[in-house]
Structures are given as C-alpha cells and as structure tokens.
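A single structure is presented below for examination.
One protein chain omitted, others in place.
The block that comes next holds chain A.
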C-alpha cells in the first residue's frame, strides 16, 4: 500500500459538472450490480464496483473515489471509518454519510441498508440524487428478493399438491379433479392449508411405499 501521508496536500473536491467517481461496495454481487446500473444514470458519474474482500483498502486507496456507497451488512464499514477518519491513506478528507441536517434522508438510507462516505466539500445537490437512487435500488432489490422467496415456496407447494393428487388418484382410482376436491374438503374440515394436507399424504406415502 502506498503511504500517501507525505504526498501533496488535500486536493479540492470536484465542482459541479466535473466527473465524479462512485465506489460501490457490497457483499452481495447481485445487489451491487443493480445499484451500479442505477447509478450510471447520475450525470458525469463513473461507477466502480469493488468486491468486499480483504484487499478492499488497497483498491479503494488506488481508486480514491469521491463517494463510497457501502451496504450496512458489510463488516468493512469499520475499516472505512479508520481509512477515512484517522489515517491519511486517501488524499482527500472524507466526511461520513449524508448531510447531517437531513435526518429523514439519513433514516431512509439506513432503513434501506445503505451507508455512504463522501468527500468533504462535495455539494449536497450532487450527493442527494446518488443517495436517492441507492435507496430506491436497494429497496427494489429487497422487494425482488422477497418476491423470489415467495415464488420459490409457491412453486414447492404446487409440486407437493401435484404429488398428493397423483397418490390419491392411483390409490383410490380418482380423476384429477376429484382428487383435488378431496384435498380441499379435508383442508376445509380441519381448518388447515391444502399444502399441509398434501404434505401429510406425501409423507405417509413415502413411509408406506
């Protein structure tokens, strides 16, 4: 790692219109990709995804970004606080987080799982869209993940019901429609879900078969 303590004094933060380097650090590669895509819309921004690995510090020092967006789940956050706060590994001083006077935005960011480290002196109007995009993207990712989990369990449920129907059809000589009606009636009588009845049938068949 180059020791920059002896290098030139602090360079000024970029003024409006100048290109901006945004580093994205996230333990989830999929989420990092979604965030990266969103941030490309920020005018004049160069977005670089940096893997959350042991050499993070070296890579960030080499990049010297204006803004670092990092997921709250990352244990590397403490590492960044040292890097930006106390040591002089980066040439420009970096202040933590969004405008301290903008509490609702800070809360929304933390709620969404975002923290950001920003070069001191970067103007609020340049930071705001970055954080807003990050919040939207992270929330969208969380929603997608929830939907995916739900879809997966729905699919598993359907497969289970299909198997239970098949077992009933061959054991009792029923049509598919009749088998399903039996399942549904049993579920209604016992105040349980169809999938629970189906699971019981499949388990029993597995044991007996």
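The rule is short, and it goes like this: a residue touches a chain if its C-beta (ideal position, glycine included) is under 8 Å from a C-beta of that chain, and two chains touch if they have at least 3 such contacts; residues count from 1.
Basically, contacts and distances are computed from a predicted model.
Chain not shown in the complex: UniProt lists it as "Nitrate transporter", one of "Alpha-E domain-containing protein", "Nitrate transporter", "Circularly permuted type 2 ATP-grasp protein" or "L-cystine transport system permease protein YecS".
Of the options A:18, A:37, A:73 or A:150, the residue whose C-beta touches the omitted chain is A:73. Seen across the whole complex, the unshown chain contacts chain A at 1, 3, 54, 57, 72-83, 85-87, 96-97, 100, 103, 106-107, 110-111, 115.
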